[in-house]
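Step one of this worksheet: look at the structure below.
Apart from one protein chain that is not included, each protein chain of the complex appears where it belongs.
Each chain gets a letter, A, B and C, in the order it is written, and its residues are counted from 1.
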Amino acid sequence: MPYIATHQGRTTKVKVKEPRPGQFIVSLGDREYDVDFLEPEPNLFSLIIGGRSYEVDVDATHVPDTYEVLIKGDVYEIEMVEEKKKKLAQKMNKGASGRQDLKSPMAGNVRKVLVEPGDHVTQGQVLLILEAMKMQNEIKSPIEGVVASVTAREGVAVAAGDPLCVVEPWEPEFPAG
Amino acid sequence: MPYIATHQGRTTKVKVKEPRPGQFIVSLGDREYDVDFLEPEPNLFSLIIGGRSYEVDVDATHVPDTYEVLIKGDVYEIEMVEEKKKKLAQKMNKGASGRQDLKSPMAGNVRKVLVEPGDHVTQGQVLLILEAMKMQNEIKSPIEGVVASVTAREGVAVAAGDPLCVVEPWEPEFPAG
Amino acid sequence: MFKKILIANRGEITIRVIRACKELGVPTVAVYSEADRTALHVRAADEAYCIGPAPSRESYLRGDRILEVAKAAGADAIHPGYGFLSENAEFAEACAAAGITFIGPNPRAIRVMGNKTTSRVAVFEMGVPLVPGMRENLQSEDQAVEWARKIGYPIMMKAAAGGGGKGLRMIMREEELLPAYRTAKSESLAAFGDDAVYMERYIENPRHIEIQVLGDRHGNIIYCPERECSIQRRHQKVIEEAPSPIVDEEMRRAMGEAAIRAARAVDYDSAGTVEFIVSGKSREFFFLEMNTRLQVEHPITEMITGIDLCKEMIRSAAGYVLPFRQEDVQCHGHALECRIYAEDPDNRFLPTPGRIIGLRVPGGPWVRDESGMYEGLDVPIHYDPMLSKLVVWGSTRERMVTRMLRALSEYKVKGIKTTIPFHARVLKNEKFLAGEIDTNFIDREFQPQDEARVKPFEDVALVAAAIKAYRQDKARALAGVGASTGGSSDASLWKRSGRLKRDPGF
Partner (left out) sequence: MFKKILIANRGEITIRVIRACKELGVPTVAVYSEADRTALHVRAADEAYCIGPAPSRESYLRGDRILEVAKAAGADAIHPGYGFLSENAEFAEACAAAGITFIGPNPRAIRVMGNKTTSRVAVFEMGVPLVPGMRENLQSEDQAVEWARKIGYPIMMKAAAGGGGKGLRMIMREEELLPAYRTAKSESLAAFGDDAVYMERYIENPRHIEIQVLGDRHGNIIYCPERECSIQRRHQKVIEEAPSPIVDEEMRRAMGEAAIRAARAVDYDSAGTVEFIVSGKSREFFFLEMNTRLQVEHPITEMITGIDLCKEMIRSAAGYVLPFRQEDVQCHGHALECRIYAEDPDNRFLPTPGRIIGLRVPGGPWVRDESGMYEGLDVPIHYDPMLSKLVVWGSTRERMVTRMLRALSEYKVKGIKTTIPFHARVLKNEKFLAGEIDTNFIDREFQPQDEARVKPFEDVALVAAAIKAYRQDKARALAGVGASTGGSSDASLWKRSGRLKRDPGF
């Protein structure tokens, strides 16, 4: 089944075949790779591609279909979704528009909640402040809209990926003609 | 439920209680210990007993009810069986008598098989030779008896715990009065 | 030697001290907050006691509780590590009062050096150079000229009400002095409603260079070759090296002797560090402060001198005489330390608490890992984000750097983001390799580079992620019959396909 990979905003069409156990053929767009695959310990891959050897750590993240890949010290965050699923998703939500479910980017304590349901917020407006390891981090609204709900509570700890609040897009009474 | 622990041939009666999660009371014979328990990673215990802190690795082995415990560099092989089960076992098999299921003490290659079913063997007689890492190791019969079956095949690799052969105890025609 | 030592700290430094105690044959007592029951130091010590809830002020800063634990456990000495109670004179005195040895300097040294003013007065009397400048405000233009000559150019004119660059004027030579004085005054008046200004020497290419000293209870004190700690982020040291690329034998001796004078000013009798600000231009050095504790970056000094600072600090607290003299202290090769923080270098260095789900530590020649990490650790959100320190030694500065790059490439921390990849980029920076660094190095060279960065193995990453996704989907399809359980199953899969393997090129 084909996948759509997204990394740093760029998307690539991906196909995977496994002609023999441990032997993969992976195509990225028009580039094709023969891969000798081994997983010596869970989530640690040893890949040999045309003689080149790579030690790769691949871990699923708390975001569905998203993987954290560690190679020679660099971390790559890659979304790998089945093509049909992706198409569906795109229809429902065009980029940073539509309903925004804001999730916590890290574990920490909710230091301040600056909005409440019903508030009108502008794009980039600070909604709440998270604190971890003595550092304060602002969570901003990606769109202009109305706060639909606030899950975060001041002084309460959250884990990475926990929902913080929801912002509904702003619809003016009279749609701009 | 009470256990019978066996270490280096000595047995101890063991009782375990868990009054609060993470807090255990373990009695060994008449010695009782309050244990603050944590398992930070699977099979790695952090035990605090009366303020003393111990890092203990506890792994189940391929032998049922038997654990390999690693503390400060020393390995303890301990059998921990529920009392009733133990009593049962003792009835059925008194020490190194009765039917002997010989299992491989380590992974290796079967270098030589020196007996075949029906052979009469004396106690300590070499039944077969295992080879691993260029070292040969003799597997001897723990009792006098008759070879009932031989699972090991020359030149074939075996894993630790794999069955090698079975020796049935020797019954003379006329039981010694 | 002590009967038993309590370490009033957490994290890597506690592990460091416990290791030193083990090697000295002294039993150890760890203390931990409720958030740290899972911490490595709890398991590493011979004894461990909980001293309260997660917040430091309710646990690691509770000197009273810690002393009670020490007494109850029969410890006759307390090592404070760094941070927390390490530079708290009252705690040091409380220990003494309780008949327990505080492993650190005498309380007076802590108190005097702990205060900016008293420390400067103390060391100035001993002839240790301070940044030249006025301690009061300018009254007149004549006074300005007169002071400017005393201070020496370049000069920084500063608004007394100060802040935000307003009323700041740099003055390179005397002609510029009076005009600058007038503008500074009017700017400052406009900005803060107060035209008071004063002058200080401007330090060009400021570098942070410090001298480790080590004293005993018998009046002996020695200094070690310097450490340079100019690679900083938000005034937080990130990379340290020893010796400094700009310090030669003569300068080393001058700084070392100044450090000894500063230490003597307070009868220093333990391990400590005298920090200097050094002009990268003129190579003049000026006293900043003295840290009256064992410092985070002490290992690089250990690597070039062969002196076990942590052990000697404990021995001298126990009354032993230093086992070597100044002339025995050598400077052999180069050492480098990278501080590994739980921060995401690709996302504004946001802290990244969480669970370490995988850990592989670098090894091999001249690589030293000073860590509080283990696989399975939940990095708590309550404390400093430093996870470990990676230290290497090399016979030359170049070998030191290439070795660190090699070691960083072996360091795998999974589950949370760390600063490991960031270090690798700093170490590949031309200016760093040339030793042209100062305390603004990272802000100047890095923030931009970080955003733009292209990662070299994107295709391999995509291939890996694709195979991961494919195998997961397949496993689901097979209703999870083991295909994704990794290790064993794949190994055996491979064994079966072993003989079919593509021949590698012949």
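Just so we're on the same page, a contact is a pair of C-beta atoms (placed from the backbone, for glycine too) under 8 Å apart; a residue touches a chain by one contact, two chains touch by 3 or more.
Please read all numbers here as calculations on a predicted model, not as lab measurements.
Across the whole complex, the hidden chain's contacts among the shown chains comprise A, B, C.
Between the chain not shown and the residues C:Asp369, C:Asp459 or C:Asp473, the one that touches is C:Asp369. Counting the whole complex, the residues of chain B in touch with the unshown chain are 1, 3, 5, 7, 12, 14, 16, 18, 20-24, 26, 28, 31, 33-45, 47, 49, 51, 54, 56-60, 65, 67, 69-76, 78, 80, 82, 105-109, 132-135, 137, 157, 159-160. In the full complex, chain A touches the omitted chain through residues 38, 40-42, 44, 46, 48, 51-55. The chain not displayed touches chain C at residues 15-16, 19-20, 22-25, 34, 37-38, 49-50, 65, 68-69, 72-73, 299, 302, 306-308, 310, 332-333, 355, 360-361, 363-371, 374, 376, 378, 395, 399, 402-403, 405-406, 409, 487-488, 491, 494, 498-499, 501, 504-506.
We take it that only the chains that are shown with their structure count from here on.
Chain B and chain C have Cα centroids separated by 50 Å. Distance from the chain A centre to the chain C centre is 33 Å, each centre being the mean of its Cα atoms.
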